[in-house]
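The structure is given below, and queries will be raised subsequently.
The other protein chains are all here in position, but one chain of the complex has been omitted.
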Amino acid sequence: MIVEMRTGASKQEVDDVVQKAKSLELGVQLNLGTDKTVVALLGSNTGQIPTDIFAVLPGVESVTRIMKPYKLASREFNPRDTLVDCGGVKIGGERIVVIAGPCAVESEDQLMQAAEAVKKAGASILRGGAFKPRTSPFSFQGMQEKGLELLAKAREEFGMPVVTEVVDPHDVELVSSYADMLQVGSRNMQNYALLTNAGKSKCPVVLKRGFSCTISEWLTAADYLLTDGKNQVVLCERGIRTFEDSIRFSLDISAIPVLKKNSHLPVIVDPSHAAGHYSLVPAIAKAAVAAGADGLLIEVHPNPKEALVDGLQSLSPSDFARLMEELRTIARSVGRYI
Amino acid sequence: MIVEMRTGASKQEVDDVVQKAKSLELGVQLNLGTDKTVVALLGSNTGQIPTDIFAVLPGVESVTRIMKPYKLASREFNPRDTLVDCGGVKIGGERIVVIAGPCAVESEDQLMQAAEAVKKAGASILRGGAFKPRTSPFSFQGMQEKGLELLAKAREEFGMPVVTEVVDPHDVELVSSYADMLQVGSRNMQNYALLTNAGKSKCPVVLKRGFSCTISEWLTAADYLLTDGKNQVVLCERGIRTFEDSIRFSLDISAIPVLKKNSHLPVIVDPSHAAGHYSLVPAIAKAAVAAGADGLLIEVHPNPKEALVDGLQSLSPSDFARLMEELRTIARSVGRYI
Amino acid sequence: MIVEMRTGASKQEVDDVVQKAKSLELGVQLNLGTDKTVVALLGSNTGQIPTDIFAVLPGVESVTRIMKPYKLASREFNPRDTLVDCGGVKIGGERIVVIAGPCAVESEDQLMQAAEAVKKAGASILRGGAFKPRTSPFSFQGMQEKGLELLAKAREEFGMPVVTEVVDPHDVELVSSYADMLQVGSRNMQNYALLTNAGKSKCPVVLKRGFSCTISEWLTAADYLLTDGKNQVVLCERGIRTFEDSIRFSLDISAIPVLKKNSHLPVIVDPSHAAGHYSLVPAIAKAAVAAGADGLLIEVHPNPKEALVDGLQSLSPSDFARLMEELRTIARSVGRYI
Partner (left out) sequence: MIVEMRTGASKQEVDDVVQKAKSLELGVQLNLGTDKTVVALLGSNTGQIPTDIFAVLPGVESVTRIMKPYKLASREFNPRDTLVDCGGVKIGGERIVVIAGPCAVESEDQLMQAAEAVKKAGASILRGGAFKPRTSPFSFQGMQEKGLELLAKAREEFGMPVVTEVVDPHDVELVSSYADMLQVGSRNMQNYALLTNAGKSKCPVVLKRGFSCTISEWLTAADYLLTDGKNQVVLCERGIRTFEDSIRFSLDISAIPVLKKNSHLPVIVDPSHAAGHYSLVPAIAKAAVAAGADGLLIEVHPNPKEALVDGLQSLSPSDFARLMEELRTIARSVGRYI
């Protein structure tokens, strides 16, 4: 951590910074510049010390963090890629894992048709929402536990693990009893009550990026899931909020190489929620695979026109099958397979 | 709702849009333009119908919503300003209500000193966090129920109502039993499980704006709180995430006139979380009052240098007292008082 | 164009809107909704009529544009893909065109080494800046006309067309006399004096996206270049400004499919300026090809450590050669070649 003093800061002010640092058992090195004094604070835990502790002292101009604020999710903590096991399917290895299914479980028929279609086209994990976080209280809120039962039934019938979202910290146990992997949604990325409970579940967790959170904040949120010794966390980029209005969220393609550099966790991409429109899904999905994503999360509905939720961003079974063909070729061109 | 058909859309495609609209009991008016067919859908509930239902149909280019997606929070729903009663203090009237206190309750001493100081300087409501949503799992998480007890004690001692944050949907009842007003924080603005429970509480609720949510999304989230007949909701602007890096969040000053135009709910401003630095708080607070805010939420700590949380953005008691003097003059200049 | 009247707008106010529309020779269709009156304005040029003309009238709540604000750059104006000819190299066809070279021309040696390296690795066009728009007045401003001469010399020696940036409207003629294609930089995308002059040049133009401009504004800026009958314009996505701070600019990967849908102009991607760091360039470049880009603009420096400008984002010749190999495989996987 680097503390820059104001031009003209007094010796006493510099000393106060040094004392505070020593009280936190940090090493200190003084740089008496021609214009400014700069104090470097050294120690292995400076990433977890709030910069405010120093910024608030008199005579301090700015405090800059050198260590990253996250720890357990960092590449330094674990230099080797983590493999996440979702009901026997490994995420983070040579195989690119496609997770597909409807946005919401709407009925047994709808879910079984979707599961059959995605299985046939080559998806390895089934997705479907039972608890839906909806922006409007007047919208369909999901089938809840009945939806979980249908997901379990689809797993039986098609032999695919299932992933589904949990939105209330007190539902973690219930959802874990049905699902192979929990999903924490974008709007809950900084819902710490939920993260804390999900971190205690035996299930692996897909942590979607908050649509306005930096990668650094995202990995810090992942630390919440990792605190109990769990290492089964998958990061899912799903688009960030920008000024561009031709798409619902702008997919941050550079998040993939940045995460690969800074974290050991597998990275998947959700082109459907970013795009908001089925016609943009294939280009984004292909880009993600080329950029090094370990998997994709794609919405597929047997009949998008009749979907209760997010039909516009869902692929039809035939569009999905065609996209899977294209993705296989691209996966091979980067030395992987689907 | 306006459905724009693609250039060259077939008569059948237009008919399908019309049929879908009729099945939802919407009125339909066709505009056969020179280049494009445009279908206007009419009805009093089009704001609550997802645009996707039409956008997904073949031949549709785009769907534009005319009605707003929120309803209960809208000025149309209630043309008169709502007054919110927080333990006897009215928010939304001629008086500008200043809510002040420490970010987190840290100890009895700290809270009592803060309460005394803000009371003396003219604040009407005491704030203090007992449950803290922290971005890092390694940070201080708040005193929890013990903090609530101290808040209740401070209310007794200084005769000020108290507001405090709730972060877990299952703590709503507990927090309501101590507080005069609940706060839903920025990171939880779209935590629908929490909103639903908070909406059921007898307490009024301060709903902070999600730092990357539009005003329209914010009012839609307010609808969750208002669904059970409650009308005691205060909106709190606290800065939005932008590219600018000289401040923690950019305070959206225009949110004040926009909300006054589109909603009947009172609007307050939190300059402390936006600024992230005490030196920027006074200018933002003064601007908010001049722009028409109904109140302010300001962090004050008896000793900012020793604060466990957010000390950098907290005012000292003397800085707060000086700011209150300035705010009184500005309040008078816009025909109000503090 | 859709004009929504306020709830309770008077008949006179509606009539005024209708009269104004008729004075502009627009067709009018009235939608007398249950809650609101909505007026649809019809005509083939409504995209070029400012919405303000109606929004300013009494009783008007909002005005929504249905027609796009750009025209000549639109897919409707020209349904077939435009091929741009840069010194004999066609951009926009089956071949993915790689434009490479140093950010700035620094010396004859540097340019010739760069040209040789990128030619050998398979680039088809040479880039190099002679006039540099620098954010600080204390930075190197480019070799100016001497740089243009060196670019012309490199073209001779290596048989590659050259593209270079023009920053002053009065330099268009000079730069056109040396270059095969002009580049208008991101910070000048809305420099209309420059666009107007560049549009008059016989040279094709690469128009880089303003780093905070929407795709719609970008295509509207392209209309400036296209007004004199020119159709030789290439669009270059180079990253947009967002809140994310792990990269200099967030590359908007979805711009590729959006532009392919809405415009007939070729689309290339500059991963170097987006990334700001060489280590992120390959992943973004590969993603762009997979997503359907028609070309890439990549910075290559014979010795990045000694570069006067943007060395950090430049690839070394060997890194570039390795990337070209990978790009060739991905190009083939999407049915194209380099």
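When the chains are written out, they are named A, B and C in that same order, and each has its own residue count from 1.
Basically, a contact is a pair of C-beta atoms (placed from the backbone, for glycine too) under 8 Å apart; a residue touches a chain by one contact, two chains touch by 3 or more.
For clarity, every value in this text was computed on a predicted model and none was experimentally measured.
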* Please pick, from B:21, B:38, B:280 or B:324, the residue that touches the omitted chain in the full complex. => B:280
* Structure fact -> Answer key for B:27, B:93, B:122 or B:292 versus the chain not shown reads B:292
* So which bits of chain C touch the chain we can't see? -> 48, 50-53, 55-57, 69-71, 133-139, 167-170, 187-188, 190-193, 196, 211-212, 217, 220-221, 223-224, 227, 241, 277-278, 304-305, 307, 310-313
* In the full complex, which residues of chain B touch the absent chain? -> 212, 214-216, 240, 242-247, 250-258, 261-262, 274-275, 279-280, 282-284, 286-292, 326, 329-330, 332-334
* **Touch residues of chain A, complete complex, unshown partner** => 2, 4, 7, 27, 29, 31, 33-36, 38, 40, 42-44, 62, 64, 66-67, 76, 212, 241-243, 245
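By definition in this document, only the chains that are shown with their structure count from here on.
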* Asked: Of all chain pairs, which one counts the most C-beta contacts?
  -> A-C
* Inter-centroid spacing, chain C versus chain A (mean Cα positions, whole Å) -> 31
* **Chain centre separation (chain A, chain B; CA means) in Å** => 26
* Which residues belonging to chain C are in contact with no fewer than two other chains? -> 212, 242-243, 245
